[in-house]
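Reading through the structure tokens given below for one structure.
One protein chain omitted, others in place.
We call the chains A, B and C, going by the order they appear; numbering starts again at 1 in every chain.
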Amino acid sequence: MPAMPGSTFGALFRVTNFGESHGPAIGCVIDGCPPGLPLAVDDIQPDLDRRRPGTSRHVTQRQEADAVEILSGVYEGQTTGTPICLLIRNTDARSKDYGNLLDTFRPGHADYSYWRKYGQRDPRGGGRSSARLTAPMVAAGAVAKKWLALAHGTRFVAWMSALGEIQIPFDDEAEIPRNAFFAPSAAVVPQLEAAMDALRKAGDSVGARISVLARGVPPGLGEPLFDKLDADIAHAMMGINAVKGVEIGDGFGVVAQRGSVHGDELTPQGFASNHAGGVLGGISSGQDLRVSIAIKPTSSIRLPKASIDRAGQPTVVETHGRHDPCVGIRAAPIAEAMLALVLMDHALRQRAQCADVALPLPPIAAQRP
Amino acid sequence: MPAMPGSTFGALFRVTNFGESHGPAIGCVIDGCPPGLPLAVDDIQPDLDRRRPGTSRHVTQRQEADAVEILSGVYEGQTTGTPICLLIRNTDARSKDYGNLLDTFRPGHADYSYWRKYGQRDPRGGGRSSARLTAPMVAAGAVAKKWLALAHGTRFVAWMSALGEIQIPFDDEAEIPRNAFFAPSAAVVPQLEAAMDALRKAGDSVGARISVLARGVPPGLGEPLFDKLDADIAHAMMGINAVKGVEIGDGFGVVAQRGSVHGDELTPQGFASNHAGGVLGGISSGQDLRVSIAIKPTSSIRLPKASIDRAGQPTVVETHGRHDPCVGIRAAPIAEAMLALVLMDHALRQRAQCADVALPLPPIAAQRP
Amino acid sequence: MPAMPGSTFGALFRVTNFGESHGPAIGCVIDGCPPGLPLAVDDIQPDLDRRRPGTSRHVTQRQEADAVEILSGVYEGQTTGTPICLLIRNTDARSKDYGNLLDTFRPGHADYSYWRKYGQRDPRGGGRSSARLTAPMVAAGAVAKKWLALAHGTRFVAWMSALGEIQIPFDDEAEIPRNAFFAPSAAVVPQLEAAMDALRKAGDSVGARISVLARGVPPGLGEPLFDKLDADIAHAMMGINAVKGVEIGDGFGVVAQRGSVHGDELTPQGFASNHAGGVLGGISSGQDLRVSIAIKPTSSIRLPKASIDRAGQPTVVETHGRHDPCVGIRAAPIAEAMLALVLMDHALRQRAQCADVALPLPPIAAQRP
Partner (left out) sequence: MPAMPGSTFGALFRVTNFGESHGPAIGCVIDGCPPGLPLAVDDIQPDLDRRRPGTSRHVTQRQEADAVEILSGVYEGQTTGTPICLLIRNTDARSKDYGNLLDTFRPGHADYSYWRKYGQRDPRGGGRSSARLTAPMVAAGAVAKKWLALAHGTRFVAWMSALGEIQIPFDDEAEIPRNAFFAPSAAVVPQLEAAMDALRKAGDSVGARISVLARGVPPGLGEPLFDKLDADIAHAMMGINAVKGVEIGDGFGVVAQRGSVHGDELTPQGFASNHAGGVLGGISSGQDLRVSIAIKPTSSIRLPKASIDRAGQPTVVETHGRHDPCVGIRAAPIAEAMLALVLMDHALRQRAQCADVALPLPPIAAQRP
């Protein structure tokens, strides 16, 4: 989002992420958290458990407890306002799975671009480019979620809205935690399972679409030029591994819309629709935030693909070992976390600049989509 | 992209934007530009002329020369390395066109959210939320383009790929500057003109899709966590007024793809395809950067829509005055500029950290899409 | 202070400075100012007038009105929360005074280091390195002062505490605006005038010591590691042209102190002393902030000094033209301004993170020094 380049996210609620897939540990440091927030491992672990590998046959079989330790910033159960270091030990690293990747580049993978940037890379499990590094994002997001819930009543929910060609209807939000796919429809689950079983058998991978919703978003968040709320959301979402597209509200659907349809009418009872997805002119309107992302198919597949080696000679790559055939399956908690980090940061930025603003009209009620 | 919150864009090539639609002037300050770059008004004005209003009947009839002055940072025709202030006077402000908007909120417009954030707003022509503020973005982008062209041979081109329901084929890149729509197809222009004429008559507005391409992008740009090159592009693009969606490479098309298809194979002669759009793991691969954005229909339309006033009472809004019925028509130079700003910033960041990296294998040739 | 490198100061109240001594204009853009602050030229001009040249025979005879224009960010007399651009035209530029300096380097001046950094420089009046660039600092500081006065009752005063070997006693604060030296003692003024007259006659220059005080500083400002309030003050002060030393509270006097003396005792009636200068552990205590700075003698003097030219050959430099023989004389308003910018920024940072902190004990009264 800005304000701090590289492995740090956020201008005021600042999360610095560190670690590699098969190093001793991964983690993050959160700086700028308000003091006095009750915080314990139990506030963080549940979201990590939703993201962690090995929970069904449809994801990588790597076994990681993803147990988080709080190393600093909390005293007697409350945040002190000083940096919170969250540490997650890697316990099921198997470097041998990946050893043969050092000299070649998986098509579609960061192997090549990391090597061109840094002149070298840690090949163990993808090193820094591994989706494993989303675990500290989820941990930090859990802290943001807790504060936002207490301060503003904000709530987050993400789900899979498409797996490959399969569109997933939003039948019932309560179904999301009940299946391995974060699918809001019980009826579609057998179809998803069959598709994944076939895919695994074929040694291939597939993309997915994830949708995220934030309810109870205070109006006024976002800075109108450059750091629009939706611009920072786009930054956050596109920064998640494998994401290739981001939409706010109606997204690419707006191309064919007329203004007479798109503009959400205001009424004393609330907005009459939510095409905008909760953001107007880069600033939250108080409506629900609606975001969708496109996640590409994993590049680590068993099927052979042409590539080159570090000497530039042609070769063929087949990737064995433990990999997710659809990284989208575990992406819902990650999308929630990143959205929470953006809102948390902007909530602090907003009160820094505009704490004194007082208006006669309360925020108008948000229309649920 | 970050590194500086609010109205400043970029971590090392830092552009601070100021001004309002109907104030005395708009402009920007560029800090961090490399010294010794030959720079004159003539390097900047052509891109401003491509963006400026009043150039055809399909855009707002406001008459602005958008003449840029260089107030600092250039001595005897070369940048000195100190801040470059670019100033554009507003010469055709007509505040009366907008006076009645102070007490009500246009549906789909930033009127409401600005008011909720700041407790007030400059209503003259949308004030700070006006698309007029993209002019300084274009001016700053022209400086970045010049440096990138000289240092890396990077070139940018953007075009309209859809207007409402009309898909625009990529027939001929040379057509883009020859029509009012930045359409890469002469054949489609009459259809576009007819659609816009009907729309104007109806008092409505419509969305558009813009595509951007950067050629000659050095590999290695981007920071893998959070500030991925594509994350910063998404931040830049979603920060443009009216943008609701961003895609890199195949974008939302990846949802239904298989990994066996998506992963671009590497050969000694170059990449065999470019589904990734030039970014792998958040780092440029050396292939062409391919980006698409969705632009919503303008909210300032003549057709009446329900709204409320500042006391929360119901009202009806019709917007008269001078407005673009499709802001997408002038968006191509803006998209080029923002992409150039991202690449410029990352080119400097890359040499800050990785100037010493030397590799035996030259970057493999980029496959043209 | 951080958060934005280069020509931008501040993390949340962000001031970007631009311009050169003899270019068309100098100025700054303030981003992040709270909305709703009443602001007009009259709030800014008085501080600029205190700093401007040509007001006595003891400073440079360049005649500049330093008239400030507000180009953006203010609507109907109130800040809107969007960037405030302040512009000051240069009206008495005489480039010929400096033309001969392009090929050689004044001993003690930035001529040499600028050239080594940028490979070139704008030699007209020192270009970017001129003390003229402190005018936009003063303008921005006036905005910060106004907000701090309204929000917290904070007040600033700076004075000259030494000119060369002459120590200036703090006899009467009311004297400061009554003489050309910002000296808090009427009795010492004749001595100061005689010293300056002799110096001018000799073609030499001299250093000075400036002290600054802020009263009514809210407690709790500052971030304990790295961005301590005093660290950010040191950054601000050492960033003023010609400053070579910064002290907080007793400053270098602490070296010889005992802890039993230095530690300011707390009583229900207030702190019993103020050796700390208002900062404990990098955080404001609520006491008066006490800061001192050392300003070096100007390097542009008539007396000849050995130097080299751009080819590395020995030469002799004598500097004629219009120069301050003691830049410290005009430094008091600059020091106030920079201190105000630091406090303003930290006041916003503080409420971003700690707005919810509520304590039973009101801040204890500050002991006046």
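Methods note: contacts are C-beta pairs under 8 Å (C-beta built on N, C-alpha and C of every residue); 3 or more make two chains touch, one makes a residue touch a chain.
Because the structure is a prediction, the values reported are computed rather than measured.
Considering A:Gln78, A:Gln191 or A:Thr267, the position touching the chain not shown turns out to be A:Gln78 (whole complex).
The hidden chain makes contact, of the residues C:Ala93, C:Ile176, C:Ala294 or C:Ala347, with C:Ala294. Think of the hidden chain as still there; on chain B it touches residues 3, 11-12, 32-36, 81-82, 151, 224-225, 348-349, 351-357.
Listed for chain A, the residues touching the missing chain in the whole complex are 3-8, 12, 14, 16-20, 23-27, 29, 31-32, 35-36, 69, 71-73, 75, 78, 80-85, 117-122, 124, 127-128. Within chain C, the residues in touch with the undisplayed chain are 1-9, 11, 17, 105-119, 128-129, 133, 162, 164-165, 204-209, 219-228, 230-239, 241, 243-268, 272, 275-277, 279-286, 294-301, 303, 305-308, 310-314, 325, 349-350, 354, 357-361, 363-364.
Here is the rule we use: only the chains that are shown with their structure count from here on.
A simple rule picks the central chain: find each chain's mean C-alpha point, then take the one closest to the mean of all protein C-alpha atoms, which gives B. Most remote from chain A, judged by the distance between CA-atom centroids, is C. Mean C-alpha position of chain A lies 45 Å from that of chain C.
One inter-chain figure worth recording: chain A and chain B are separated by 25 Å, centre to centre, where each centre is the mean of the chain's CA atoms.
Within chain B, the positions touching two or more other chains are listed as 3-8, 17, 117-119, 128.
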